[in-house]
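The complex appears here minus one protein chain, its other protein chains still in place.
Labels for the chains are A and B, by order of writing; each one numbers its residues from 1.
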Amino acid sequence: MKIKLKRLLLVPLIVSVTGCANLGVEPWERDLLAKKEMALTSSPIDATFDDHIYFSKEASSGGKGFGGGGCGCN
Amino acid sequence: MLTKKLPPKTYQKLSKSTQHRKVTIENRVDGFSILFFAMASQCEIIIETTKKSLAKRLGDKLAKEVWRIEDKYSRYNVNSICSKINQSNGQAVAIDNETYLLLNFADTCYQLSDGLFDITSGVLRRIWRFDCTDNVPTDEQVNDLTAYIGWYKVSYDDQTITLPESMEIDFGGIGKEYAVDRCILLSQAITDKPVLVNLGGDLCATSPRKNNQAWQVGIENPDFQAHKEQNQQMIVSLTQGALATSGDAQRYLLKDGKRYSHILNAKTGWPIEHAPRSITVVAPQCVQAGILATLALLQGENAEEFLAEQGIKFWALR
Partner (left out) sequence: MQLAKKLGSKKPNREKVNVKLALTVAATALLGAPCFVNAAETSALNAWSFDTAVLYYAEVDRVTATEAMLGASKTFDDGSVLSLKFTLDVLTGTSPNGAVAQPTTQTFTRPSGNGEYQTPANKTPIYDGFRDRRVQFNGQWTQPLAANYTVSGGVHISKEYDYLSLGVNGSLAYEFNNKNSTFSIGSSYFKDTYNPVGGIPKPLTVMITGSGDEDVDDPTRLGKDDTKSSADIMFGVTQVINRRLIMAFNYSYAKVGGYLNDPYKRLSRVNANGEAVDYVYESRPDSREKQSVFTQAKYNLGGALLKNTMLNNTVLDISYRYMWDDWQINSHTIDSRFYIPIGINSYLEPHFRVYQQSAAKFYQPFLNEPDSLPTYASADLRIGEMTAYTLGLKYGTFVNGGDELSFRLEYYTQRLTNAGFNEPGILSRQALYESVNAIIAQVTYSF
């Protein structure tokens, strides 16, 4: 069951890699993407604090980056 | 010579972008930002004012001016004066005063660079395609083409220009900078509010922002935009005057471990060796900044020395 689930979740990853050629924008269409609020981590400070809180209160960490960890809180 | 920021594929892109000729206006903390696309670049005009109507009027006017210059001097536009000259088959072509002044400026640059900067060197594009492959032309190919290069073979006056058959001219090395300066002149005629004109990284400011604050300008590093999580830009603080960048790290050839930069010596037809990847220069007007950056790149390994000895402020990326 677990194996199946893993495979399922990897599907979007593969689709994304092979589908790259048709996706994307021309340079002059980057106006919206260039905004700070469209950055994947638009507020790194909030993200750092959140990683720290959830690392110390829950059993999962990371995933997005090397979030959490590095302290004796868990 | 430099045909900067206009890669070979640009033809489709340009024709596509002319269909997308629209101006968008956005609110900023201290004013408005007007965005449009021209000359294969994202362009932005910033004005510090509370009046949206003024910003809109300015933006429309400046965008129109940039598109006018693009249409008039683009070698990709078959109706441009540039194309007319290039297809004249050795016949004299009538030119207006604006074109005459631009040719004069190009002539000065040719003289100052001792022939290294030459607006007739665009034909080299036929054999030099800087697509990051190992597609380096042969000596023979280069020699064949250099016969069609040489500004001294062109005759012009304030009425006509005569270009020998099979030769071409190209305003790519000065057109965008000229458009920036034209926008500044127009802005000053329309308003005394602080205005910043940024045409894809070549830019100029009319005056400091209010309270004498400097403009914080992010210059996109051509080589470095990874990690969308951060804004990787070089931040320059500019009170007034112009800033222009020459060079493009994305365009080169690689053969037998040797890297060929896209900066070509118009006299030999071969790339300049050991040139910085890009140079950003500060000057009162954008055409000066742009040509100084280009002339510096043409000095190869002496690029920084060339600018430093003249007391010119610059940043080089190697």
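Heads up, the rule we're going with is that a contact is a pair of C-beta atoms (placed from the backbone, for glycine too) under 8 Å apart; a residue touches a chain by one contact, two chains touch by 3 or more.
This one's a predicted model, so the numbers in the text were calculated from it and none came from an experiment.
**Student:** In the full assembly, spell out which visible chains the left-out chain is touching.
**Tutor:** Counting the whole assembly, the omitted chain is in touch with A, B.
**Student:** Quickly run down the residues of chain A that touch the omitted chain.
**Tutor:** 2, 5-6, 9-10, 12-13, 16-17, 19-21, 23-27, 29-33, 35, 37-40, 42-46, 48-49, 52-54, 57-60, 62-66, 69-74
**Student:** Touching the missing chain, which residues of chain B?
**Tutor:** So the residues of chain B touching the unseen chain are 27-30, 101-102, 104-105, 108-109, 111-116, 132, 178, 181-182, 184-185, 188, 206, 209, 213-214, 216, 221, 223-228, 230, 232-243, 249-250, 252, 265, 267, 272-273, 282-285, 287-289, 291-292, 295, 298-300, 302, 305-306, 309-313, 315-318.
Here is the rule we use: only the chains that are shown with their structure count from here on.
**Student:** Please tell me the distance, in whole Å, between the geometric centres of chain A and chain B computed from their C-alpha atoms.
**Tutor:** Spacing between the chain centres: roughly 38 Å.
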